[in-house]
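What follows is one structure encoded as structure tokens, with my remarks underneath.
The chains shown are only part of the set, and none of them has been moved.
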Amino acid sequence: MTQIKNIGVFTSGGDAPGMNAAIRAVVRTALYHDMQVTGIRRGYEGMINGDYEFLHRKSVSNIIQRGGTILKSARSEQFKTAEGRKLAHYQLKKHNVDALVAIGGDGTFTGAKALYEEFGIPVIGLPGTIDNDLTGTDYTIGYDTAINTVINAVDKIRDTAESHDRLFIVEVMGRDSGMIALRTGVASGAESVLIPESKDDLVGLFDRLENGRKDKSSRIVIVAEGEQEGGAFHIGNIVKEKFPHIDTRVSILGHIQRGGKPTCMDRVLASRLGYAAVEALKAGRSGEMIGVIHDEIAYTPLEKAIEKSSEINLNLLKIVEILSL
Amino acid sequence: MTQIKNIGVFTSGGDAPGMNAAIRAVVRTALYHDMQVTGIRRGYEGMINGDYEFLHRKSVSNIIQRGGTILKSARSEQFKTAEGRKLAHYQLKKHNVDALVAIGGDGTFTGAKALYEEFGIPVIGLPGTIDNDLTGTDYTIGYDTAINTVINAVDKIRDTAESHDRLFIVEVMGRDSGMIALRTGVASGAESVLIPESKDDLVGLFDRLENGRKDKSSRIVIVAEGEQEGGAFHIGNIVKEKFPHIDTRVSILGHIQRGGKPTCMDRVLASRLGYAAVEALKAGRSGEMIGVIHDEIAYTPLEKAIEKSSEINLNLLKIVEILSL
């Protein structure tokens, strides 16, 4: 095993609060071990285009509390081709980057795996996505911040729901996963939670609106966005038609869910993972995502990490239902 | 002038943060002067339906910091008819309510004016609406909170805009008025602000996207909702078509803008106005809205207050443009 002298770090995919804390941890830990750190801007696109810069101690000062990613992120169609990856490899060599820390979600790790397998570059992945849908970690960087953003928004919406005796259908992020919807449903005292993992929730909601208590002054229904953003409007229309006496409104939370200052938990998670990533590369590990399972650092092969996690605590659905009686 | 013994207070129209602080101020000031206070729930609808309750000192404990309105709000078609108003008057008499404090916007004051003119009930209006579109007050209760909610949301969106080099079109509330859009446009460092009061902004935006700096990493455009919510999607589509190389997204902030804890300014404003409303009734005033102009209590006839204010500081549009260069 050759000694690593220059770690490249980048973020890719949707930005998530805490990415900056992870970058900071990678940089500071690498410098502590007398390695250099090269920031690769705009993910795989920048990797191909030579968008590199050295990161110093001060490059990551005062960013632990900032949302977004100072390294920016971008999609890259080019990287999906063999030729594009060759260009990326060429640039990495040119900039003497001899190991990588890739922060992102499943798309990021698919790319990282390719670099590792095709060119033998040591790669560690860190889970950075608000969706919390990866195998190999209890939480992804950004998830805790996103769910707090959601409940703060729903708290505001509830003020209006209470004041006007309304039902609000609130759509939250989560394309294939109800992770955000489920936790925020419990935490916001929702009437009902509609998620991809559980198909007949809508029937249950109708049943409750039909046969349940009539004296509720406000109702919140949380809907995971599912296939495409704005699906909540469809559900809203059905509810309005079936229950015309209920004053029903729809709110799509949208992009506010990605940004903002990371929570304490996200900053601690990101700091621990960034630290562990450098330690792992130093110890010769590669091709793995580092996560935290039961509060311990855990290593998962990248190909396994990108299998979307299906472990959703469906018991929480029952808790939502009982507690909103 | 008969002495007032029992003041009825109610909120009507869209809820606004600070309404509770105003209710608290009305109740406590009236009790201080040994008057009773009757809370009328659900606006004019509740006034007709007899939805009344006595408000005591403790009824308004610990609500100064709460969004929404503990008295709830509702629309009333019935009240728009002479018969409906007769019923309202009947109920007011039955509950010995001999004066009213009406908290809301122009619709609220139109109703209050009718009660005053048709039945001679002393009425004072307080401006409670996030839109800040009334004549006779520098600020309405709820406006300051709403604009802070907006900029906090845009700050989050900017994290993503910066991270992905995107243009975000953010729609904020304000049907006929750009008050919210204009202030939040300045405060969020927006590229451009599109408001009903200024028609050719879109042309200006296109010109800037066409001929302006190309190296901007993110752009925020604030759009007042105008005629109907969701109009920003339309603008988004035009921008996407004309500027396909710009990664453009749309975010409708929607209902989160109405709720939340009132800011310091809204609480102080609401407290002062609630206090002044009772003092005014006690002094024999009626048929007026009480606002604050240049930090002084100001009285405006209700018929004048509901003339929508057109005084928008268009100089701010120029500041937006120059500061976002």
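Just a few scattered comments:
Labels for the chains are A and B, by order of writing; each one numbers its residues from 1.
Methods note: contacts are C-beta pairs under 8 Å (C-beta built on N, C-alpha and C of every residue); 3 or more make two chains touch, one makes a residue touch a chain.
Given the structure is predicted, the values throughout are model-derived calculations rather than measurements.
The copy number for the entire complex in this file, given 2 shown chains of one sequence, is 4.
Here, only the chains that are shown with their structure count from here on.
Annotation: 35 Å between the Cα-based centres of chain A and chain B.
Per the touch definition, chain B reaches chain A in the complex via residues 11, 14-15, 17, 42, 66-69, 72-74, 149, 153, 155-160, 162-165, 168, 217, 249, 251-256, 258-260.
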